[in-house]
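For chain A:
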Amino acid sequence: MFKSLVHPGSFKGGVHPAEAKELSMDSPFERMPNPKMIYLPLSQHAGKESKLLVAKGSLVKKGELLAEPDGFISAPIHSPVNGAVTKISKTANLSGVPKTVIEISVSEESEPSYLEAIDFKTANKTELLDRIKEAGIVGMGGAAFPAFVKLSPPPGKKIDKLIINAAECEPYLTRDYRLMLEYTDELISGIEILMKIIGVDCVIGIEDNKPKAVEILKNKLGNRTDITVRVLPVKYPQGAEKMLIYAVTGKKVPPGKLPMDVGVVMQNVGTAISVFRAVALGEPQIEAYVSVTGGGITKPRNIIVPVGTPVSEILDFCGGLKPDAIKVVAGGPMMGNNLYDYNAPVMKATSGLLILTEAESQPGESIPCLRCGKCIEVCPVNLMPTRLSQYSKLQRFEDAEASGILVCMECGCCAYECPANIPLVQWIKLGKKEVMKIKQQERKSA
Partner candidate 1 sequence: MNNVTKMLVTLVVIGAISGGLLAKIFEWADPQIKANAQRETERAIFVVHPEGKKQEKLTGIPDELYKVMDDKGNLIGYAMPVKGNGFQGVIKMMMGVSPDLKKITGLTVLDQVETPGLGSEITKESFTDQFKKVDPTPAIVGKKGATETANDILTITGATISSKAVVKIMNLGLDELRKLKKEGKI
Partner candidate 2 sequence: MSKSNSPLNDFMNGIWKQNPIFKQVLGTCPTLAVTVSIVNGVAMGLATTFVLLFSSLIISMIKKLIPNQVRIAAYIVVIATFVTIVDIVMKAQFPDLSKALGPFIPLIVVNCIILGRAEAFASKNTVVRSGFDALGMGAGFTLALIVIGSIREILGSNKLFGFVVLPDTVEPMLIFILPAGAFLTLGILFGIANNYEQKKKDKEIQKAITAERSTKLVTAPASVQTETEEA
Partner candidate 3 sequence: MDAATAVELKNKTILTSTPHVHSKLSAQKAMWLVVISLLPPLVMGVIYFGLYQLVVVLAALAGAVMTESAIKYIRKQKITILDGSAIITGLLLGLIVPPGLNPVFAFIGSVVAIGFGKEVFGGLGYNIFNPALVGRAFLQAAYPVAMTTWSAPAMAVDTVTKATPLSLFKFEAIASKGGVDAMSLFLGNVGGSIGETSSIAILVGMVFLIAMKVLNWRVPLAMIVGLLLFSGIFWLIDPTKFASPIHHLFMGGFMFGAVYMASDWVTSPVTNKGIWIYGMAISLIVVMIRLFGGLPEGVMYAILIMNGFVPLINRYTKPVIFGAEK
């Protein structure tokens, strides 16, 4: 009934954190000199860890395949540098879970061993798809879902729209913005490849705080009708999959369903560019485009580094931390992972490194819920975060599941807004984990 009152193309709820994009939005991408050591985790994507193909002592070339996918949802890993494998161990990746890591000592640049370039205008659908798979391209939106999986929907699903996520709704981050400004042609070609694969039209969803990017895209696209730009109001999490689909198509992805269930495939700006490079240049996904920003870093900037570069090197490259930095985050401020080990490597889907000061992050003691209802008001998927977190705290996981805890996408709006400073997202994540565990057990016993 009230639909008409809502800003067209927007969802209910959401928050408006300080955008803080000005810190790095005007610095063009710089290529950082190669580090001495590269730490390459075998699990840089959603799904199974890849299968190792090299051993300690192997000499590897830039672009060489080091690990192959293990199962359908998995991706290959290529060497981002020339060098020698010095060690294969289990250490923490960015999310702090012990995973297999290949350590490579970097040697001189020489001729990379890339894949063969393909002319995407003449290549057929399967060739293109295979290339995306071979190049190990993962979604750059955050979840790092292997790109080709999304691009090959099961037979029954009819896809009618490709959406390019250029919203970049996370505050601070400017990677996608810079990519759109500096790699506009690559982006458009990448989109064309994606469109060719799934055979549909494309909409680029972009927040209206990036007028320059909108302008340049509109200029380049001219009067094209197959690729259009949709400008959306600034509101976090406008770039969340479900929210963006709703904004562009008006369709709501039901709980437990995927975008393809409503006929949509969504890819990130960065993904589209990687796709282009993999196809047109034969370059596997071995480089990360990262915004290094926040009030706690001396020189905020956007950089290009080989995947596997340790965070500490990047921090040094950016002038080191300011004395009032208290937090290093991989990803955006709303959903990124807090780092504690600065030797952790940058991964394929790492979009930013954020160094926050106390004034920015405002950590505070949490007090009991005051039932102000703000979390419910801002929840974009209409959950009751306070309830969910309480259930999870009291280990009432059945109640939590019944209240829809699995629908939560951990966007963090609730915890951002919570005046009582309750770590709602942490509790909900815990609840989700336990609910999944219980469900798995049920499935096993059934």
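Please note the rule applied: contacts are C-beta pairs under 8 Å (C-beta built on N, C-alpha and C of every residue); 3 or more make two chains touch, one makes a residue touch a chain; residues count from 1.
How these were chosen: all candidates are chains of the complex that A comes from, given by their letters.
Not measured: the values here are computed from a predicted model.
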Chain A is shown by itself; which of 1, 2 or 3 touches it in the complex?
3
Interfacial residue positions of chain A with respect to candidate 3 in the complex:
11, 15, 17-18, 171, 242, 252-255, 257, 310, 312-313, 315-316, 320-321, 323, 325-329, 333-338, 340, 342-343, 354, 356, 360-364, 367-373, 376-377, 379-384, 386, 403-404, 407, 410, 412, 415-417, 419-421, 423, 425-426, 429
